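Only one protein chain is missing; all other protein chains are in place.
Right, subunit A next:
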Amino acid sequence: MSTASHEATDATARRGKAPAGERLADWADGRLGIYGLAKANMRKIFPDHWSFMLGEVSLYSFVIIILTGVYLTLFFHPSMQEVVYNGPYVPLQGIRMSEAFESTMHISFEVRGGLLIRQIHHWAALVFVAAMLVHMMRVFFTGAFRKPREVNWVFGFLLLVLGMFTGFTGYSLPDDLLSGTGVRFMEGAILSVPIVGTYLQMFLFGGEFPGHDFVSRFYTIHILLLPGIMAALLVGHLILVFYHKHTQWAGPGRTNKNVVGMPLLPVYMAKAGGFFFLVFGVIAACAAIATINPIWAFGPYRPDQVSTGAQPDWYMGFSEGLIRVMPGWEINLWGHTLQLGVFIPLIIFPLVLVTIAVWPFIEAWVTGDDREHHILDRPRNRPVRTGFGAAWISWYLILLVGGGNDLWATHFHLSINAITWTVRIGFFAIPALTFVITKRICLGLQRRDRDKVLHGRETGIIKRLPHGEFIEVHEPLPQDQMHTLTAHDQPEPLELGPDVDENGVRRKVDRKTKLRAKLSRSMYGEGAQIPKPTAAEHAEITSGHGHH
């Protein structure tokens, strides 16, 4: 080792001094070993597809949030000390407000560019959560969560959940009338927790609502605790993306054992690096032209005041829907109250998110597949998974509608009672309906793929045969397309085998196995996938019989 490095130094000495950049790199390598890392990663291959940039949008908006957030902390006072407003915004002059609200007014009206940074911060937060959700859907519908990426799926899911709560604690900080209403809602929800609810409430707020503590406590949670955890998860998420190498779509030359694409240096360095600026630029332009969270219009929070049409940021909308459509069930027994009308939504709220998060593990268990998967599934080729995902989205959306039931009522002149009842029924009916419809569409698309492979592409050329019949000429697909359309696996459903063994004794099959077989049949059995064309079928159709 030492002789080798001596030789290297001698070589540089002979050639004269190396350029400064090289010397710096050598210095760093001698202490950090960066050449090993660079060798593995500098020319790392990434496949290209538009849907792979959704995760990048999340990453970049996170960076934007951190940058603008640090700036905001320079001016924001996380204090609930009451002050009288004397700033330049006339309508609020003389009004009592917390220092938190007052300093947010100061940022918006007295710090040059402060309003812009505040609005970039808030817009980026909305984009961040939205991009994470869409990115997660991309991963879900293409099966990119399968082995070896389950852990990264969980990391991503945790980032989504933490992102929602970081957003909630963040928009509560200015202590304005709108966000205070949201905090009150949270307080009411905590109170509904059986046995410990009042204790949790007192400990979180440092006494009765609203008290003088929640802004400073939320501040620590918002700028330190949650972002710290998220930064750690994010680093882990990215390390795993590099370590696993990116998934890719099926296609000619693309197998489960390779990754086809362009190198990190220079192509993705430029594309991904440039994309950061694109995202930042678009969000900055949004902040320039579209006002977000105009706290001066809401005024400071008072627990005895409220505005109509109060809405949380969009990512909390589905929890709002849950609380709005739940019937007001309340049980009073033995001197205790169980407020199911609030507690049940509080339980369903995490369950909605967990439902989609556990699917990869259920699917892996049912399928019993221990192979690594690096080729993405086309959503149509996994009708049950795709149906489930679509049902989940419809569930989420119907709750969003419920969360804005008052806005639907006022904008479309509908009865709020009718909307609430529609959402109540839709909560159960719409996901089921969506599942059935989506599954059928997937199967239809599979049939079309099968036809295309066996009969070729419709050319649009109509041919008249000698006996007068008109046919459309079909052109056989090129081999690369035929390969792409038939590259997916079609798992066999799990078979339980005969009820009795060879000695005529009844076999004991436990309930878990039975359930697994049942689920497996529903995922891969008859009616759950269209058998893909075989070489024999193709040969029979293309050999000599002419047209079809």
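Throughout what follows, a contact is a pair of C-beta atoms (placed from the backbone, for glycine too) under 8 Å apart; a residue touches a chain by one contact, two chains touch by 3 or more; residues count from 1.
As a working rule, contacts and distances are computed from a predicted model.
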According to its UniProt entry, is the unseen chain "Sugar ABC transporter permease", "Carboxyltransferase domain-containing protein", "Germination protein" or "Cytochrome bc1 complex Rieske iron-sulfur subunit"? "Cytochrome bc1 complex Rieske iron-sulfur subunit"
Which residue among A:Asp26, A:Glu110 or A:Asp451 touches the omitted chain? A:Glu110
Using the touch definition from the top, which of A:Tyr35, A:Phe185, A:Phe242 or A:Trp359 touches the missing chain? A:Phe185
Residue touching the undisplayed chain, where the options are A:Ile289, A:Leu351 or A:Ile462: A:Ile289
May I ask you to list the residues on subunit A that touch the chain which is not drawn? 44-45, 48, 82, 88, 96, 109-110, 112-113, 115-116, 119-120, 148, 181, 184-185, 187-189, 191-199, 201-211, 213, 243-245, 252-263, 266-268, 270-271, 273-285, 287-289, 301-310, 323-330, 332, 335-342, 372, 374, 405-406, 416-417, 420, 453, 479-480, 482-483, 486-487, 533, 535, 538-539, 542
